[in-house]
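Note that one protein chain of the assembly has been removed; the remaining protein chains are unaltered in position.
The letters A and B name the chains in turn, as written, and every chain counts its residues from 1.
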Amino acid sequence: MMLLMLYLIAITAEAMTGALSAGRRGMDWFGVVLIACVTALGGGSVRDVLLGHYPLTWVKHPEYLVLTTAAAMLTVILARWMRHLRSLFLVLDAVGLVAFTLIGCMTALEMGHGMLVASVSGVITGVFGGILRDIFCNDIPLIFRRELYASVSFAAAWCYMLCVYLQLPSEQAILITLFGGFLLRLLAIRFHWEMPKFVYNDEV
Amino acid sequence: MMLLMLYLIAITAEAMTGALSAGRRGMDWFGVVLIACVTALGGGSVRDVLLGHYPLTWVKHPEYLVLTTAAAMLTVILARWMRHLRSLFLVLDAVGLVAFTLIGCMTALEMGHGMLVASVSGVITGVFGGILRDIFCNDIPLIFRRELYASVSFAAAWCYMLCVYLQLPSEQAILITLFGGFLLRLLAIRFHWEMPKFVYNDEV
Partner (left out) sequence: MMLLMLYLIAITAEAMTGALSAGRRGMDWFGVVLIACVTALGGGSVRDVLLGHYPLTWVKHPEYLVLTTAAAMLTVILARWMRHLRSLFLVLDAVGLVAFTLIGCMTALEMGHGMLVASVSGVITGVFGGILRDIFCNDIPLIFRRELYASVSFAAAWCYMLCVYLQLPSEQAILITLFGGFLLRLLAIRFHWEMPKFVYNDEV
């Protein structure tokens, strides 16, 4: 139940960040809606296609498409107030990242996959929406160059795996992962923690 | 029957527009053929993968691959006359857009999906070939910045849904949708109708 609430908050928040990205490129309303839907539902769709987990979430629950479309149009209307909400977005986005990751792990475990595949499934669900958004907007995916983001998703996935391995009750495992991942992401933003970069130059 | 004819015209025309895009980037012949196939068959493939509708069209009918490859090579040979055919292409492209959309809607309805998913399936089939072409050529997808294009696909999808809902005979539903969508697209080109744009600027 709580996870469904978090999921709905997460796709709404992700749809809004997608709509803002589209607006930075001056796309028309249709593009805004498409990028919003891809950002919010793309991670789960890529996971489901790769695992052969049909039907996809938005095919089973088309009302999620209505929700992300509404969130996108709301973003267009409220754009001028959006920049004052930046911290709120960062928080909602952190919630979304961890909630998506959890759902991705749980989906793969339910299908009977092992822990390694489940953790990859979690990371794909968590970060691929943003990667697709950046590919559609013709950017180099941002997640590779920002503060810990994919790494938070990865850490949350393994935190959940550990809880499952220790046979903690399901609710406890979810709560620990959510709070742990959320905290790690906020700390990473606050203190600008970054993964080391690999800079390679052929010509030198 | 007529829909099959339109489909074959549509994939030929789309393959040619794909080949021209590849030529603008100076790609080699293999790239030209690949982009042509992706443009012509990519929308349907994305739809089939997302809906889990196997086998894909070109796997079932590999002769379509031969047709799109032939269209691509013909485009290379006839390139110098292509610019005089621009209006013809716009017309064929409009036919293709509406035919693809129709086929996408019908595929989803046959699989037992509801109207919302069916309309999304129609729009994906109609516009994703062009989106993939632009991603492969490293452009921002054009459809988000041109005259009504995706919106025509969307309108055609809902026009068809309305006909189905009113229980019109199948042929009538198809004909009404084709003519309506085709007319809307030509009017949009003629009078430069555009969707409103959403321009968002963080820095101001």
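Details
In the analysis below, a residue touches a chain if its C-beta (ideal position, glycine included) is under 8 Å from a C-beta of that chain, and two chains touch if they have at least 3 such contacts.
None of the values given here were measured: they were computed from a predicted structure.
Touching the chain that is not shown, out of A:L50, A:L168 or A:L186: A:L50 (per the contact rule at the top).
For the chain left out of this panel, the touching residue among B:M2, B:V59 or B:V199 is B:V59. Listed residues B:L6, B:L20, B:A118 or B:I131: the one in touch with the omitted chain is B:L20. Looking at chain B, the residues touching the absent chain are 19-20, 22-32, 34, 45, 49, 52, 54-56, 58-59, 62, 65-66, 76, 79, 82-83, 135-138. Although one chain is hidden here, its contacts on chain A can still be listed: residues 49-52, 113-114, 116-117, 120, 131, 135, 138-141, 143-145, 150-151, 154, 194-202.
Just so we're on the same page, only the chains that are shown with their structure count from here on.
Rotation angle for the C-alpha superposition of chain A on chain B: 120 degrees, rounded in steps of 5.
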